[in-house]
Every structure is written in structure tokens, then in C-alpha cells.
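A single structure is presented below for examination.
One chain of protein is taken out of this complex; the other chains stay put.
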Amino acid sequence: MAAVPAASATPARPAGARPRPPYGRFRRSPLASVALHLTLIAASLAAVFPVAWLILTSIKPRNAWQSTTVELFTDPTLDNYVQVLTETSFLRWLANSLIVAALTTVIAVVIAASTGYAVSRFRFPGYRSIMWMLLVTQMFPVAILIVPIYNLMAGLGLINQLPGLVIAYLTSAVPFCAWMMKGYFDSVPVSIDEAGRLDGLTPFGTFWRLILPLSKPGLAVAAFYAFITAWAEVAYATAFMTGDDKYTLAVGLAQFVGQHKAEWGLLTASAVLIAVPAAVVFLLVQRHLVTGLTAGATKS
Amino acid sequence: MRRVLTAAAAAALALAISACGGDQGSGTAAPASSPVDPASVSGTVTWWDTSDATTEAPAFKELVAEFEAKYPKIKVNYVNVPFADAQNKFKTAAQAGSGAPDVLRTEVGWVAEFASLGYLAPLDGTPAVDKPEDFLPAPAAAGKYDGKTYAVPQVTDTLGLLYNKKLLKEAGYDEPPATFDELKQVALDVKKKTGVEGLALNVDSYFLLPFIYGEGGDLLDVANKKITVASPQSTAGVKIVEDLITSGAAAKPSIQDSYTNVQTAFKEGKVAMIFNGPWSNADNLSGKVFKDDPDNYGIAPVPAGSVKAGSPTGGHTYAIYAGSPNLQASYLFVQFMASAESQAKIAGKLGLLPARASAYELPAAAENDMIAKWKAPMEKAVDRPWIPEGGQLFQPLLESYQKLANGQATAEQVTQETAQAYQGLLKGWSL
Partner (left out) sequence: MTTELADGAAAAVTRGRGRATAGSRPPGRLRRSLQTHWYAWAMCAPVVIVTTVLVGYPLLRGVYLSLTDATEANMGRTIGMNVIPATYEFVGLRNYADILTSAEFASRLGWTVVWTVVCVACHFGLGLGLAMLLNRPMRLRALYRVLLVLPWAVPSFVSAFIWRYLLNGEYGVVNAMLRAAGLPGIAWLDDPFWAKISVIVVNVWLGVPFMMLALLGGLQAIPRELHEAAEVDGASPWQRFRHITLPGLRPVSSTVILLGTIWTFNQFPVIFLVTRGGPGGSTEILVTYAYQLAFEGIRDYAGSAAWGMVILALLVVLASVYRRALHRQGEVW
């Protein structure tokens, strides 16, 4: 798979047929240019089409999704949006999602930051165990913990409570944030720590006064991931949240298109309301997101 | 009709008396032995309603408002929960002890399960059970478990054959098919003459039951603790479905979003016949081909097989969560919602069939012609097993039915697989 686009962009030619200009500066033949652009246009269409169709469906009349023909526009209207905002609990679900995701993020980052630093800088008895713990717990699938957590929370009266959901999310958000921040701290030069030490700072002082301020981008990226993971979580929210007033968006939206119900008009409108702001933010920060996630890997 | 209903009422009365008799000695902690003045009760009742949020919920909300007007000290927190999720959500919440409603609208098949798990409050002797002799026998029986009443009937229903009269006429039929053979023929003729599909099947276990009943089969034989889903009769019923699909009489069934795709096709006039119950009246009548022409909407009993015509008894009841902190208010709420007047109002507005004999006589119910039209299908209703595992019987059958619909399993395989799954579910039952 990997070789296919690569080959189409640099058409194979017999070795040594013609001396080529240095890498990166050569001019593509018009044919290669067309092929390149066609490939990218096709890929872009595939990427954009579902979202575009979502938006188009959302501004059709409520039952227009039932059409079996392809129509871009049928009587554009904002009825679906009006209905979603006035007759459903959409805003409530949005607020719940924001609260849960924000709480998860803040708590996870606060708890994880110092650990990320410690495992980045120190070697100490227990280091190996902690690294193992961080690695394994962040890959815990929901299936491992959901039953015992459900039973424990049932005992504590935390089912159908937003804090209960936050606790469930912390199980993966904390190790994930610690792991990511370790990667970022690894890319901060050790010489800064040494400078702090020379100034008489304690390790914690160094971390707090010097490293943390320098690591804001790394923290932001870890926070962002924790946020979107919690924001888009489905399993815990579906299993634990039983009341309409406690649903997060993922659970709430599923109500529109249940087994006996197909309100695709409402679903698409609310999906647009969620996805558009999310996408704008995402596109603004995406560059940092990737560098943040692979920081540990790219520095070497 | 009156004759049937009187008989029904008499049977219900007998049942209720025997149930009460059994209850005397069992020493339950039924909390309402001392009468409470209804006017002094206050509190908040959270009610999970599983009716259709768009077409049915408004009528129930009106009733709730009337209740609140009658009991100003009680507030009702109305929550609409999709029917498909309610069973699981209630179990999650009921076991956890938090997030459960005070009152739940349960499908008749869930009551025994919830009651056996200790999630429901026994209602005998409480204000919730009001004039029990008036309830129709089948829904009343579904509300009982182990001799005690755990749920109060709200509506009763069954499956019928719903058809688009115009399309059938175009194909040359004035009457809907009365047997499975006719069903196949009519479907094929509709397809040939009108170009739209003749029959659409909803790939769901419940909708398989008329075929199994029609050939004399059933899922279980409760009296003898026998699993009968793989009996020759049941298998013959599933074979009819297999034949409808493979012969092209039924449209290629969709599996994901099966129910809604079938409904949509019917409402848009893209299929002439479907199986569904009275709960879909309001939805169907909102469709393109029925909205301006309600007479086009035909309702008939399910077609008969070689043995009989039979369709599953369905319906809904009101049950009260055992852990509810507002039991007194909940009893009053259930009493009000299940009263003959309330049931008649719902019947009048939505065409849902009351579970009380006397409600049929009230003018509010009589003015909706759906009630009369569903009378014939109701006469074919067959009782389902009211056992704790009753709510779990559909999932294994569904998975096998999905394979049948894909052409990946034969009728024999479907029933064999299901019987195997039932053996794991029902300890101590024989095949």
C-alpha cells in the first residue's frame, strides 16, 4: 500500500536513463503533476465528502433523509437546528460533555505532570515498574475495567453521576497524560535542570519554576488529548448514564437514531453543531498536536 | 365486542382474587396497608416513558399535566427513554441504586425479569392497583410474578398485518391475505403489477413469532419446561420466512436499522404490506401515503399458517422501582395513569389499545376508529411466557434470524442455534 502513492508521484523510470536534478528541486513532468494533484483531489474528496453530506442533510427538511436519490439540496431549511436546540436536551448534553471532559482534563494533567517529569529525569528504584504501569494502563481497554468499576460505583452511588464518569475517564487519562508529558519533558534540554540546580533550586523547584513554564505546549497537547478522549468516549457513558439529564453528547445523539427511531435530520443537525466548532479548533492546533504526541520519538 | 370484554373482565377478576388470596399469607412488607390520604402526599415522581418521543409522548405528557393539576403537591419529572434502551438502562440504574426512575413504563415481557431481580416494588394492596378486576386477563397476568402484582397494565397490543389499500387494489386485491400462502402470492403480485415491494420484513425476533405460532410452534412450553423453538412446528414457521425471502416475495431485508427502514418504506408507499403493532399507528399515519388519506391504512390480523393465526401479546405496564423514595406519590401516579379515563384518552389520541375492559366503553376511546380496527388482530393474540428469562429470549433468536436474512443460515440452523442458546439461558429445561 505504502509504495503505491509514492510510485505514482515519482514515476519509475529505467535506472540511469537520464541524469536527474537533485532531490527536491526537480521539476515534475506535467503528467506527474496531474497525477499528483488528481491523487490528492481524490483523497481530499474522500475525506470531505461524508462531512459535506452531513451538513447538506442537516439543512434538508426533517424527513428528507428518506429520499433514495442523490439530491444536494431540497428546500434548505434550519428547522432541524431549531428543533434540536429548542425541543431536545441537546444543550444539556453539550454542557455535560464539556463539564466531564474539562474536569477529566484538569485533574489528569495536574496529577500527571510531576510524574511525567520524574520519569523523564530520574532513575530510581521502582522506575521500571512505573513505566510499565503507565504503558499498560493507558492501553487498558474499557472491557477490562468496566465491570468492576460499575460494581464499585454502584456501591458508592456514583452511577448516573457526572463525577462517576470523570473517575472512570481518569483511569486512562492519567497514565496517558503522564506518558505524553514524559515525552515532552524528554525534549527539554537537561542543561536547564542543571542551571536550576546551580541556582540552588530543589528538584521540585526546578520542575515547578523552570521546566513547567517551558513545557506549556507539551501540557497543552496532553490536555487536548485528554479532553478529546473524554469528549468522544462512548462505552462508559452509554453504560453508566441512565438519565436523559445526565447524558453526554455521545449517548444523547444515539437517542435520535435508536432501534425504533430514525431522526437523521436531528442527528445531522446536532452533529454539525458539535463537529464544526471542534473541527475549527482542531485545524488551528493540529500541527502542535502531532509534534506533541511524537515529541519523544522525533527528538532522537 | 362487549361479550369478549365481559368474559375478559370476569377472567381478570378471578385472577385478581386468586392473586390477592395468595398474597395474604406470604407476609410481604407491602408498605401501604395503612391508608394514606392522597391529598397529603407530596414528592417528585420520575417517570421513564418509553413511548415514541415524537408521535406518542405529547399525549402522555398531557396526562402527566392533568395528574399534576389533580395532585398539586406531587411533581412529575417526565423522561422519555427510547424503548430499545430502556430495559438495559433500567437494569443498570436499578442495580446501582442511583439514577433509577420511580416509575417505569415496562414492556409486558420485562416484568417477571425485573421482579425476580428484586428491582420492582410489590403493588398488591397499594393505591396503584385500582379496580384490578377491570384489567384484561393477558396484560394482568403479565404484571404478576410469583403470585404478586408487580406492574399495572397500561396498554395491550399485538402484531397485525398493516397494508396499503391502494397498492393492494392496484394489484387486484380488495382483501388482505389471510394465510401465509396468500401473503406470498399477494406480495409477488404487488411487486409485478405496481413496481413497489409487496412485503417488507423487520428482522427482529418478535416479528418472527406470528410465523412460528401460525405453524403451531412456540419458543417454549412453559408448563412442561421444554424448549420448543427447534420443534418441527417452529422450524416450519421459520421456513415460511425463509421462503418469503428467497422467493423474492419479501424485499431483501435490511438488518441494521431494520425497523426504521421498514417503517420508512411503508410510510413512503414503497412497500405494500408490513407487520407491526398499534404503537406504530401514529407513526404510520404521519407518512406520505396516509397523512391525507387515512382510509388507505389497512389493518388486518396476521395471516394464518397451517394451524392457526397467532400473534404475540405485547403491551406496556407501569412498574414502580423498589428503591423509590417516593413510593406513596408513585402509587398515586400509577393509579391515575392506569385509570380507565386515562387509558381511554390515550386510546383516543394515539389509537393504543386500553388494557382495561371499561376503557373501551368510554367515549374518548370509542371515537378513535383505530381501536375498532385493531379488534380483529387482538383476537389472535397468543400469550408469551411470563418468566424471568422472557426478556432474554429474543437476542439469541435475533442473531440467528439475521443470519437467515443474509442467506447464511437455513431455518433449521436458526432454530437449532437458538435452542442451544436457550439451553444456556434456561437451566434445567429439556429440549
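A and B label the chains in the order they appear, each numbered from 1.
To be clear about the criterion, contacts are C-beta pairs under 8 Å (C-beta built on N, C-alpha and C of every residue); 3 or more make two chains touch, one makes a residue touch a chain.
Treat the numbers as computed from the prediction; the structure is a model and nothing was measured.
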Sole residue of A:Val84, A:Val188, A:Leu219 or A:Ala250 that reaches the chain not shown, by the stated touch rule: A:Ala250
Residue numbers in chain A that touch the chain omitted from display: 1-7, 9-10, 12, 15-16, 20, 22-24, 33, 36-37, 39-40, 43-44, 46-48, 50-51, 53-54, 57, 65-70, 111-112, 114-115, 117-119, 121-128, 130-152, 167, 170-171, 174-175, 178, 190, 193-194, 197, 200, 202-204, 206-207, 228, 231-232, 234-235, 238-239, 249-250, 253-254, 257, 264, 267-268, 271, 274-275, 278-279, 282-283, 286-287, 289-291, 293-294, 296-298, 300
For chain B, the residues touching the chain missing from this view: 28-31, 88, 91-92, 94-95, 97, 116-122, 252-257, 261, 264-265, 321-324, 327, 389, 392, 395, 399-400, 402-403, 405-406, 408, 425
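Keep in mind that, in the parts below, only the chains that are shown with their structure count from here on.
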Computed distance of Cα centres, chain B from chain A, in Å: 42
Contacting residues of chain A [partner chain B, same complex]: 66, 68, 150, 153-154, 157-161, 239-246, 255, 257-263
Contact footprint of chain A on chain B as seen in their complex: 52-54, 79-85, 89-90, 92-93, 95-100, 257, 259-261, 263-264, 268, 270
